[in-house]
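Structure in structure tokens, see below.
With one protein chain removed, the remaining protein chains of the complex are shown where they sit.
Here is subunit A:
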Amino acid sequence: MGAQKKRAAAAAAAARVSEDPDDLARQPLQAILLADSFTTKFRPITLERPKVLLPLVNVPMINYTLAWLEAAGVAEVFVFCCAHSKQVIDYLENSEWFSQPNFTVKTIESHNIISAGDALRLIYEQNVIHGDFVLISGDTVSNMSLTQALQEHKERKKKDNNAVMTMIIKKSKPSPITRQSRLGTDELFMAIDPNTKQLLYYEDKADHSKGTICLDKMLLAENPSISLHNDKQDCYIDICSPEVLSLFTDNFDYQHLRRHFVKGLLLDDIMGYKIFTHEIHSSYAARIDNYRSYDIVSKDIIQRWTYPYVPDVKFCGNRATKLERRGMYRALEIEQSRSAQVGSFTVIGYGTKIGSNSKISDSVIGEGCTIGSNVLIEGSYIWDNVIIEDGCELRHVIVCDGVIMKAGAVLKPGVVLSFKVVIGERFVVPAYSKVSLLQQPTVHDSDEELEYADNSSGTVEFSCTADQSNGEMTSESSEAHKPKLGTGGVGYIWSICEGGQEEEWRHSVAPIPEDKLTELSEAMDDDQELVTQDRTALSTSGELISDSNASEGDDNEDSKDDSVYFEKEVEATFLRAVEENVKVDHVILEVNSLRLSYNMTSADCAGAVFYSMMKLAIKTPHSSAIGLLTLYPSPFSMVASNAYPIYLSGELQQNTANIITTWQKLLKSYLLEIDEEIEIILKFEEMCLESAKEFSPLFARILHILYDKDILQEDAILRWADEKEGADESDKVFVRQSEKFIQWLREASEEED
């Protein structure tokens, strides 16, 4: 039934879209603005005010988004309000957005929605979206021009009806140390077809501990070219076709726009819907996702990267502000003591008073604040009507409306003070703590702000709130909390759960402290060592990879890697040749091409080919003696290999002889000089010692076979024996084993002479 319904809905959507394709071009552009992020990253502030109304450089965030949408030529915006919907609607009603010509803003309100997916389903039911639309959340700042992206989207849509979405991306290198972008979001991996710009893979929660990501093999098989990026930033601006809404309705388990919808579409190859990307270069786009991006985007705005959405341009009825020298923005009617030092890149709001000897730098001060004397404010965001008494120190903090800081209070980096908190005299608020008038919500009342539990940080918060029991403990804990903010302080310091504390600095408004960075980079170095160790461990313990190149590769890891890969490739080529009965000449060609691409000598080729052949020889008896080999799955000990029954070594010898006979031409083509022949012997010796000990009892016999088949000449064998003369006793095992043979060879050559 579900499937039926699905199909019907899809058909309906298709019918609706295909009504008149020509009309699409003329249709006014619509946009859906989600005025709720469905996360809890801005808690505790968002318990009292919706995120989109939080001031960003003294202007509520939603204004940046709306101003951009208007400038980008969007005619109609549906603002979807959920948490604190009343506040959002009230704000919009009092703003000038409802009275703009050629730009209509409509609000859609709902209270029982807990995810972006639900919101889009609701909008679909209302049937208000008729053509392509821009999907954006109300915390996005951009100044890009939509024209080109929109055009591309429409053209693609015309050609391919399955191209339902265009995602705007921007280049942004993640820090190699912290594995996060400058906006504080996790490193994002995207696979994009470089020609069509189709998005093929999207992973924003890659597991960095393993240091690997997994791509579906099909991706590589199906696409002629694919480029994998970790230096792109998702701007969270999407141009969608109306099908997107119906897709959400069809797949009622889609909640998160990226984690479910985008990944779902990428994985679902039945419907074949496609997502494309559009990269912007010089223009700006960023979403405020956490406290760090709040800090970074604020600074970008002050540095005017978001022009014309900068404080001194009145783009949305903000107060007149003037840009003065050294990037200082000052509104009108500011009272500033002569001895106060206001540094560069600072914004000071209307009617703020600043006392003597106060120092302010790189900060945003809201309207109507009173700042006493000898106050130090650095890199902080002070919102409206805050009172900061004499001698306070604030570094890299967010202070919400109506906060009072008594004299001498200190806020350490990363502190967030929510609305109307009072900090007592000379109280020091520890780093990264969050203080609110409201108590930290427990599991039971956590639906106060509708939120989305699939968020990993959200769940962490839940688990930590769980251990704080509600009910009778509330009164006790409130008493326990109160003195925590010093004499006269009002508010609760939210407890940071253990898991969260680890990660707190990542998303904090404060810059990442240096010791964290060094700690991280050391950890990373360790990791790297581990990885390399792993790799060597793998290559030695892994089935039959010879360590022949280890000695020469020690000083140069790359070349070692190369030779290991080269051997593997040759082996794969050879095995394929055996399986598919490829002609020897063709195998030679292939091996030659490999040799060129890895820049190897013919001796390397000879070694690799020989190694592959020997490996094949071992594999062949496996089929006849599975039982034995599962008992001794790998040649771990001499005991095991010695314990091989004679018939097995006989069989092995026979197999080896067969294979050498079959492929001698291949091997010979690389044995141009005597050096290469010696190389083969050395290789064989190594194999016998390490990776293929089955051969060790057979060394002399196989050497004989090789001699018989004219693969090895007596000169080579004799020279090998001479070289070994001076070696350690342990190295001479095989020389001794083949002593008779060598003796015979010597005599034969003397006879000839």
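Points worth noting:
Criterion: contacts are C-beta pairs under 8 Å (C-beta built on N, C-alpha and C of every residue); 3 or more make two chains touch, one makes a residue touch a chain; residues count from 1.
Throughout what follows, contacts and distances are computed from a predicted model.
Hidden from the displayed complex is a chain whose UniProt protein name, among "Translation initiation factor eif-2b subunit beta", "glutathione transferase", "MMS19 nucleotide excision repair protein" or "Alpha-1,3-glucosyltransferase", is "Translation initiation factor eif-2b subunit beta".
Within the complete assembly, A:Lys314 is the residue of A:Lys158, A:Lys314 or A:Lys740 that touches the hidden chain. Only one of A:Asp36, A:Asp295, A:Asp604 or A:Glu679 touches the chain withheld from this view, namely A:Asp295.
Touch with the chain that is not drawn comes from one residue among A:Glu93, A:Glu155, A:Asp269 or A:Glu324, which is A:Glu324.
Considering the full assembly, A:Lys171 is the residue among A:Lys171, A:His586, A:Lys665 or A:Lys740 that touches the omitted chain.
By the touch rule set out above, subunit A reaches the unshown chain at residues 67, 71, 100-101, 143, 170-173, 175, 182, 184, 281-284, 292, 295-296, 299-300, 303-308, 312-315, 320, 322-325, 327, 345, 379, 510-514, 517.
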